[in-house]
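Take a look at the structure below.
Missing here is one protein chain; the remaining ones are kept as they sit in the complex.
Presenting chain A:
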Amino acid sequence: LDGPLLAKVLGLELNKDRDVERIHCSGVNTLDIEPVEGRYMLSGGSDGVIVLYDLENSSRQPYYTCKAVCSVGRSHPDVHKYSVETVQWYPHDTGMFTSSSFDKTLKVWDTNTLQIADVFNFEETVYSHHMSPVATKHCLVAVGTRGHKVQLCDLKSGSCSHILQGHRQEILAVSWSPRYEHILATASADSRAKLWDVRRASGCLITLDQHNGKKSQAAESANTAHNGKVNGLCFTSDGLHLLTVGTDNRMRLWNSSNGENTLVNYGKVYNDSRKGLKFTVSSGCSSEFVFVPYGSTIAVYTIYSGEQITMLKGHYKSVDCCVFQSNFQELYSGSRDCNILAWVPSLCDSVPDDDDEDLSSPTRDQTHTSYSGSMES
């Protein structure tokens, strides 16, 4: 399992035979692939439009464009007024998805009818929301807004049930742990990243400290995770570690159980995003990789050693988001140039996998190398 999959991730290249239909007229802010089948992808744009794509190649051709199945366009009565910042599929099935936007709302959509099932209104613009992928006992959506409080909205009852206090500035990213359904990580512009247990009534569990200083009550207020705003959060696929990126151009890896900085050094991870940065990790490989938008390219690092593997070049403007499709080891990225690009591994010798018939033909590899060659010049 590890050898061919590892080779695939290391061989990610821009694929000229795989296209994603271009629907957005403004930057793509967020992408999400449904966890059930890995077939459908949602994208949210700066114009408030949400598009649903079918990633599966049902034609027998190598040249394939991922078509948009449906979209919530500007003419839809319930479309978001401003830019959509985060979209997420309902973790358990594709019948529902959620989207949050700068128009201070979080909307819950029914996929089949493309109608709104519920709307949550907030006082400030919403930067990010996340629903726990492993939750069975609760249906909470964590919402990070420009206000200093993290709100937890309950989908079952339709109201905001919890508020988590502790941050001093706007919340730029929230993420539930993929391992424990009650652990939530939040990142804020006040340079702090906090881990919370939502069952506890008192404050946060841990405030991450980049210097790994002594833990004490008084010190909590001075602990900072980064020397700038903390922009993005991502748990590793096993939930044991947490990655954070900050506007101090650093990415840090933390042990999520005790909040210790593992001191893995990725070098300069250029980050000047004023809102959240959505990055992703691979899953299913023996050594895990993290894909971080780096200006107009995507930088790929090995998580536990900090080594930079490659920079994926292809976008014309800054990349805002990327998602990893673990079934086929493909990466999709959305950028401010309104394009969604597919990075598909090109194999040097065809590995006879029956689920990969469109990827392993030798002619495709020559076009890959020629394509990547022409990209460089």
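Going forward, a residue touches a chain if its C-beta (ideal position, glycine included) is under 8 Å from a C-beta of that chain, and two chains touch if they have at least 3 such contacts; residues count from 1.
To be clear about the criterion, contacts and distances are computed from a predicted model.
S.K.: Hey, which one's the missing chain according to UniProt: "Myotubularin-related protein 8", "Integrator complex subunit 11", "Serine/threonine kinase 19" or "Trafficking protein particle complex subunit"?
M.R.: "Serine/threonine kinase 19"
S.K.: Of A:N112, A:S159, A:N265 or A:N327, which sits in contact with the chain we cannot see?
M.R.: A:N265
S.K.: Thinking of the whole complex, not just what is shown, which of A:K81, A:R200 or A:K313 touches the missing chain?
M.R.: With A:K81, A:R200 or A:K313 as choices, the missing chain is touched by A:K313.
S.K.: Considering the entire assembly, which residues of chain A contact the chain that has been omitted?
M.R.: 211-214, 216, 218-219, 221-222, 227, 248, 250, 263-268, 270, 272, 295, 305-308, 310-311, 313, 376
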